[in-house]
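Pasting a structure below so you can have a look.
The complex is shown incomplete by one protein chain, all other protein chains being positioned as in the whole.
Letters A and B name the chains as they come in the text, with residue numbers starting at 1 for each one.
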Amino acid sequence: MAEFIAYLIAGIATGAIYALAAIGFTLVWQTSQTINFAQGEFVMLPAVLVLLAIKLFGAPIWLGALIGIAAFILIFGVGFKLTVVDPMIKHGVLPLAIATMALSIIMKEGAKDGFSAEAQNFPSFVPSQTIQVFGASISLQHLAIIAVAFAVIGALQWFVGGTRLGRQMQATAQNPTVARILGIPVERMVLLTFVINAALAVVASVLISPIYLAKFSNGEVIGLFAFIAAIVGGFNQVRGALVGGLIVGIVDSMAAAYISTQYRLAVPLVLLVVVILLKPEGLMGRKEERRV
Amino acid sequence: MAQVLEANKVIEANKVLEVTNLHKAFGGIKAVNGVSFSVNEGEILGIIGPNGCGKSTLFNCILGQLEPTEGSVKLDGRDVTNLRPSELNRRGVSRTFQLLQVFPELSVRENLILAGQEHEGSMLSRFFGARDAGLSKKADQMISFFKLGHLIDEKAGGLSYGQQKLLDAAMAFMAGPRLVLLDEPAGGVNLTMLGDLKERLRAINAEQGATFVVIEHNMDFVMSLCSRVIVLAEGKVLAEGTPAEVRANPAVIEAYLGH
Partner (left out) sequence: MTAPATHESLPQRSRLSLPAFVDGSLLTLMAGAVILWFAPVGMGRYGTYVLSLWLVMSVAVMGLNLTLGYAGLKSLAQAAFMGLGAYTTAILTTKYGVSWYAAFALSGLLTFAVGLVLGFPALRVKAHYLAFVTLAFSTLIWLIMRNEQWLTGGVFGIANINRPEFFGIKLFGALEFHRFVVVVTFILAVVLWWMIRSPWGRAFTALRENPIRAASLGVDTRTYTLLAFAIGSAYAGFAGALYAPLVEFIDPSPFSLSQSFFLLLMVVAGGSGYLLGPFIGALLGVVLPEWLRFAGSLYLIIFATIVMLLLIACPQGVSGLLERGWAKVSGKTGAR
């Protein structure tokens, strides 16, 4: 039982990370039809940039973090939208999706060549200790991840539901055409979702890297699980991405503990296939009508 | 079995399409609310109504694009409710769309061949058989009939809007359909083209006894083309009759001019 609780907490913690990535993925999909296959690399890169800034400028950690994060949001929030999405979306969804695959290769190989092929330590803002709760040893880092991730998601929910800007963004996500008629600056709202996506990726990166270390190939699994989370939860739903992320995280953690470490990756994949077979609109999604 | 079906067919010989008590709701909104009508062989039936009266939803339910909440659709006495669009088409129901729907990258001839190729042979014969599925000649005849013969080798995307609209209509007739549903054929077409289109449709109707259902905004077009008109309002049949009867119907005048 104690063991189970520990795995559960670990699962929720990684699930929260997947949820952050999946929410960003969903937001960007909703507002601009971008299927971002580089989403995993988006979570991998901020930590690498932070370490790079520290290494290059000999900056203290806080300054390095600031530089790395600012650079990432500028390049992969604003820059990505303006230089990749905008010129390509007019050719259709397909070329854009392929462009994001190219981007994922560039980011991954770039991190490998420009930074390091080896995993690097990433500073943690909480000590890597465990505390005993009901006999279970629970990692403080996991608790911190859960706290921060949920605080961020809560803040995002408040922003979307409780502020004028957020509601405008939501309207844009649901129906850009109508939003435009209502006088909402759609272009700026779309850009905003890209910035939010980059910011969520930064949070996820900073939270996960102390545990998984900063490595160029980290994005593969995170990206895969973020897609699965988005679909399992219900493509098109921010709430769904949250639920999906948590489910995938917990399933992954339990699979590693109780099924097989070699095939832990496979269990969420099976979950994905089952959901597509039985409830293709996702657990929280609504059934879409065939349209003309 | 086949004979029983044949016998049924005889009883309703002149009814090509029969729609019974069709309902379609989107959430709480009832877009189509109990529509029944039938289409007789060889007639041109018009369906008109103000914006949002459920015309397009009705069409899409009949054509398998949407699942009706309730009700049935019969083709020649056989139930075809919820059949997939491609299946329905192979049983002889052809259609055009409100928005232009030709394949811009294919040539005019290719567009026409495509419209007919799935109606003959099997998947295997379409792989091993002739490149044009033996339809080149028919495509040429069809396009000449629609007076676009000089454009047969052009890419469809390069045609003018009106020409594409004619091609769109021509495609609907390639497979010799039993019934053709035209969704706003006159939309966005200039007057000359409109005359051409009307005349061509009439000619097909007269020569081949083809049966049409036309959804239209353009009242003049419908009134001059159709032999019978159904008026829809708020998802229900408001009036039915010859163009003259419908035009004189006070309820119709109310629906169109009342607000």
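One rule holds in what follows: a contact is a pair of C-beta atoms (placed from the backbone, for glycine too) under 8 Å apart; a residue touches a chain by one contact, two chains touch by 3 or more.
What you see is a predicted model, and the numbers here were worked out from it, not measured in a lab.
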Missing chain: touched chains present in the view: A, B
Given B:L17, B:V73 or B:I152, the one touching the chain that is not displayed: B:I152
Interface with the undisplayed chain - residues on chain A: 35, 37, 84, 87-88, 91, 93-99, 101-106, 108-110, 112-113, 220, 224, 227-228, 231, 262-263, 265-266, 269, 272-273, 276-277, 280, 292
For chain B, the residues touching the chain missing from this view: 63, 65, 84-87, 89-90, 94-95, 97, 101-106, 109-110, 113-115, 117-119, 123, 126-129, 131-133, 136-137, 140, 143-144, 147, 149-150, 152-153, 171, 174-175
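In the analysis below, only the chains that are shown with their structure count from here on.
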Inter-chain centre distance, chain A versus chain B - centres from mean C-alpha coordinates, in Å: 47
